[in-house]
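This is the structure I want to talk about, given as structure tokens.
Removed: one protein chain of the complex. Kept in place: all other protein chains.
Naming follows writing order (A and B), and every chain is counted from residue 1.
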Amino acid sequence: MPNTPTEADLAAALEHLATACAALRLDDPLLVGIETGGIWLAQWLHQRLGLTTPVAGLDVGFYRDDLQRAGLKSAVRPSSLPPSVDNRQIVLVDDVLHTGRTVCAALRELFDFGRPACVRLLVLVDRGGRELPVAADAVGLQLALPADRRLRLSGPQPLRATVEPA
Amino acid sequence: MNAALAKRLGAIQYDAQGRLRHLLTLEGLQRDTVDALFTLADSLVEVGGRSIKSVPLLRGKTVVLLFFEASTRTRTTFEIAAKRLSADVVTLDVPASSTSKGESLLDTIANLEAMQTDAFVVRHADSGAAQLIASHVAPQVAVVNAGDGCHAHPTQALLDLYTIRQHRGGFEGLKVAIVGDVLHSRVARSQLAGLRLLGVDDIRLVGPPTLVPPRLASLGGRVCHDPREGLDGVDVVMMLRLQRERMTGGFVPSDREYFALYGLTEAALAAARPDALVMHPGPINRGVEIASAVADGKRSLILPQVTNGIAIRMAVLAQTLGRGSGGDE
Partner (left out) sequence: MSDATRLTLRGGRVIDPASGTDTVADVRVEDGRIVAIGPLPDHGDGEVLDVRGRWVLPGLVDLAGQVGSPDALSRRELQAAAAGGITQLGVMPAPAAGWDNPAVIGRLRDGARALGLLRLAPVGALTAGLGGEQLAELGLLRRAGCRLVGQGGQPIGARVLRRGLEYAHGHGLTAVIDAEDAELAGDGCVHEGAVGVQLGLTGIPVAAEVTALSRALALATACQARVHVHGVSSAAGVALLRAAKAAGLAVTADTPVWNLHFTDEDIGAYAPAFHLRPPLREAGDRAALRAALADGTLDAVCSDHRAVDGEAKRRPFARCTPGAAGFEALLALVLELVDAGEVPLRRALAALTSEPGTILGDGGRLSAGAVADLCVVDPQARWTVDAASWHSAGQCTPAWGRTLRGRVTLTLLGGRTVYRLSENSHDR
């Protein structure tokens, strides 16, 4: 069993992510945090990098691919994207990347708001277990977890990771 | 309101896992269910502001709008709501003749079900029609009541309550007056059930004795035949339409008398709180139940009600149709 990341590990991951994001050299990117775990991260990056365009939030509740089977999760927050994302440079932000389905749902929703110029993906932790061909453009830290384990993150204060049964 | 009766009417609306399966009436609903619908509506309101005004939540589902009673307004909002959830919509306007015995009702449903329908939105002239349909459809089919006789119009009441929540924040300590033909109103009955569910117990039922007879107090409101008393200090005035038939049926002598005694004019509204909200399910009869100045005035929420109607109906369809076929959550 790999070690659960410590607060120090996560802090280092955050810094790594900020550096990687800056290295993308995007012009006035729109940071879009995926609800709920990506929101605090997007806001942290926004402040850390001194970006101007406000952070937006995206809830993929209506776009999940398991709706037919599992039904609607009732607590779906409103998405706060601007009316159009045509030609914008979008940075999708999420705390954990696992199967890749959430990111695909987010892309589906994003494209209902227009045609972005590009979409980059930043995640704090990539825990492996991909089921779809999705890769992040920048990762804070890699962590291989078995399928029967779930990773929960919180931040920025307290900055904590918990590994629990799935 | 008879709680035992409400429970029986409400029970069929939940599936074995306790999820909302049909929306037929606000009677017997749990408070959480209504709160969840409001929260969902909050998220869905935003969809109308996008350039692509839809989410794929109900993609591949077929919703049939079965209207046995004419209605452009409600039908249109349901159609828009369903389409904004990416559902396929089929509209059937079944003309209701006065000699119709409704014998085609269950046959019509059975035929449509054979075409893989996922939901029925039904409006019918007979009380209990929605319950009848709901008790005959297959397990995975949802039924939404768009108005059954004089019994219930749950989505209208929900959007009214949602609108109040939008403008007042909550329902604590609210005083509400429902004015007009309560006796024949399905909207009023659903409003009463909804208000009581949300903890409002100061509800006045205002109108002439023929349209608001004393026995209506059993619905959970206080009967007031004097509008000054009924509107005294209220936070919300919910108006009801006066239908033409009430004149010929011997319930009120004339439009003129009704307006003079019960019409919501600026003067009548003065009895209410200065910031009282004015609502009406529409379509309004100007100069009969409400004066134009009030209908178009700054306290009137008639237009926001219409906008909210789409979000609420989207929420209802999303909740009932979006239950999912599997058991795991």
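Criterion: a contact is a pair of C-beta atoms (placed from the backbone, for glycine too) under 8 Å apart; a residue touches a chain by one contact, two chains touch by 3 or more.
Predicted model only: the values in this text are computed from it and were never measured.
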| Where does the absent chain make contact, in terms of the chains shown? | B
| remark: Cross-chain touch to the chain not pictured, restricted to B:Ser71, B:Thr91, B:Ser127 or B:Thr307, is B:Ser127
| request: Determine which one of B:Glu69, B:Asp148 or B:Asp181 touches the chain that has been left out. | output: B:Asp148
| What residues on subunit B make contact with the chain left out of this view? | 1-2, 4-6, 8-9, 11-12, 27, 101-103, 105-106, 124, 126-129, 131-132, 135, 148-152, 186, 189, 215-216, 218-219
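The working rule: only the chains that are shown with their structure count from here on.
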| remark: The distance between the C-alpha centres of subunit A and subunit B, rounded to whole Å, is 40
| note | subunit B residues touching subunit A in their complex are 19, 36, 39-40, 42-43, 45-46, 49-52, 54-57, 60, 85, 318-319, 322-326, 328-329
| request: Over in the complex, which subunit A residues touch subunit B? Could you list them? | output: 59, 61-63, 66-81, 83-84, 108-109, 112-114
